[in-house]
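Of the protein chains in this complex, all but one are displayed in their positions.
On to chain A.
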Amino acid sequence: MMSVSLINLFKRVNFRETVSAPRRLTNLFELSQSSRGLKTVHLEWKRPEKLGSIHPKNSGDLEPLPELDKSEIFQEFKEAGIDIEKMSEEQRKLYTLGFLPGIYAHRTQLQNALSKVQRHRFDTDSIEAKIARSTVNIRRLQKMQVEDQRNKKQKVFLKELIDKRRSMLNKLREADYKRFEWLIEQLNIEYRPQPENTARITRKNSLRILTEEYCDKVKNDRLEALKKKMQVEKEKFEIEKKQILEWIEKEEAACEKLKQLISE
């Protein structure tokens, strides 16, 4: 919460400092030159929270990993041909995901994500498969990082993994755009390009943008009000116009009659 008078803002502007936004500066400069009676405007500014590049909002992961059914049997055991039906319930429990170590659940997650995206059954090396695998890893690590926030090595690893995936997405986008769009939809990833201007967010600059926004709003509101006013006047004018035209027609008719009389 902050209230700043416009006059003070203009005084504080150092024109040489901000090269990145010349247009805004010139606008402000003109305003300060032309207008004399400046009024105070109360602008509210809240500093936005820094989430960090690991946060799922910035990495682009729109959903966490789906939770698995723990009573389910690990799929590779099924494919291996183990007769589970012959076993007793206690024996069968040994092969379920709830009882096995966590890496088995992770492997099923990987397989589920791959099966959506793979070109064929043995495809693990294509760029889509790589992206799918890395998304599963990223979402798993993001969950782990929330629980253990002081694990810096893991954090660094996660950040690097996110950057790698972003570069892979960039490559796929360049090579085949339709496939890229399909993949984003399948894996539920949000793709945002990195901003060109990575300058630090400051109070002064953001207030400048807000003042510009405010000025635009005032300008637009006044214009709209003027348009409404004009439209009301238009209707009045049209009624007047009708009346005057009728009067002219009458007068012309009268004049013609007079002409006829004179000629006769």
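As a convention for this text, contacts are C-beta pairs under 8 Å (C-beta built on N, C-alpha and C of every residue); 3 or more make two chains touch, one makes a residue touch a chain; residues count from 1.
In this text, contacts and distances are computed from a predicted model.
Of the names listed as "Ribosomal protein S17", "UDP-N-acetylglucosamine transferase subunit ALG14", "Dynactin subunit 6" or "Paraoxonase", the one that matches the UniProt record for the absent chain is "Ribosomal protein S17".
Touching the missing chain, out of A:His42, A:Arg150 or A:Lys178, is residue A:Lys178.
Contact with the chain that does not appear here is found for just one residue of A:Lys116, A:Lys143, A:Lys219 or A:Lys250, A:Lys116. Contact between chain A and the absent chain runs through residues 23, 45-53, 55, 57-58, 62, 115-123, 128, 173-185, 188-199, 201, 205-206, 209-210.
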